[in-house]
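Right, I'll just put the structure down here and ask away after.
Only a single protein chain was left out; the remaining protein chains are all shown in position.
Here is subunit A:
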Amino acid sequence: MAERPKWVPGDIDLERPSVARVYDYWLGGAHNFAADRAVANRTLEAMPELRRVILTNRTLLRRMVRHLLRLGVRQFLDLGSGIPTAGNVHEIAHAVDPTARVVYVDMDPVAIAHGKSLLADLPNVVALQADIRDPASVLGDPEVRSVLDLDQPVAVLMIAVLHFVPDADHPCGIIADYLDALVPGSYLGVSHSGGEQGEESAAVAEARRRYSEQVAPMVHRTRAELISLLGGLELVEPGVVRLPHWRPDSPDDVDESADRFPGFAALGRKP
């Protein structure tokens, strides 16, 4: 009876880098271990501008949540939330409306355990360990249902996570399953690693190779591919764009490298 059932979390192996902890390290956090830092640094060596890319991605989260708040959304489902760190969704949201409801979902048991200890005293925020590729078990979770009112609009956030879902896992179907459960007026916010065909530099390709091998396989998608993933949604201006171009706080935030930024962002509304 040595077999472990699939639904019991695997051994928590600190020797194996985790997507969430590597990301935390790049953001300047210390929620990480030597193995995470080693691969994070090796990837950075190949692609020194990666730190800025990561920071930009993080600022997108802030911009998107703030915009959603302006659009009146008060419920957030953050898929692939990672290690809770400065500028988390609930912090951004609660600055505007302390009653805003937030659910963090990640498959990393350590990230979620940390989240639970941080969020223990907050009534409208929960963290759930689950595989985001299983919408039914996420949306069916009793804790999730106790926080989110699915009769009201919900913003589903897939920030820097869809590029971990290969086509074989049917990302389109996963997105559709989430949105089918939500009322019209709900949103899907996405940031996704990618670029146009042949655009990827050797450095970026090498960084992606190192990361894919040692942390998690990652897929680049083109803008067109991302548009098709979001088919059926009304895209909020400016549509699917390079990440820095998505509603920048200030023109100063957009420099000449923005057009070659290795990732896209988009916000779509369920009609």
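Here is the rule we go by: a residue touches a chain if its C-beta (ideal position, glycine included) is under 8 Å from a C-beta of that chain, and two chains touch if they have at least 3 such contacts; residues count from 1.
Basically, contacts and distances are computed from a predicted model.
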Checklist outcome for this item: Answering from "Diguanylate cyclase/phosphodiesterase with PAS/PAC sensor(S)", "ATP-binding protein", "AraC family transcriptional regulator" or "Sugar ABC transporter ATPase": the UniProt protein name of the missing subunit is "Diguanylate cyclase/phosphodiesterase with PAS/PAC sensor(S)"
Checklist entry - With respect to the chain omitted from the figure, which of A:91, A:177, A:200 or A:225 is a touching residue? => result A:91
Item to check | Option from A:19, A:47, A:64 or A:111 whose C-beta touches the chain left out | outcome: A:111
Item to check | Positions on subunit A contacted by the hidden chain, ascending | outcome: 1, 4-5, 7-12, 14, 21, 27-33, 52, 54-55, 58-59, 62, 83, 86-87, 91-92, 109-114, 116-118, 249-250, 252-253
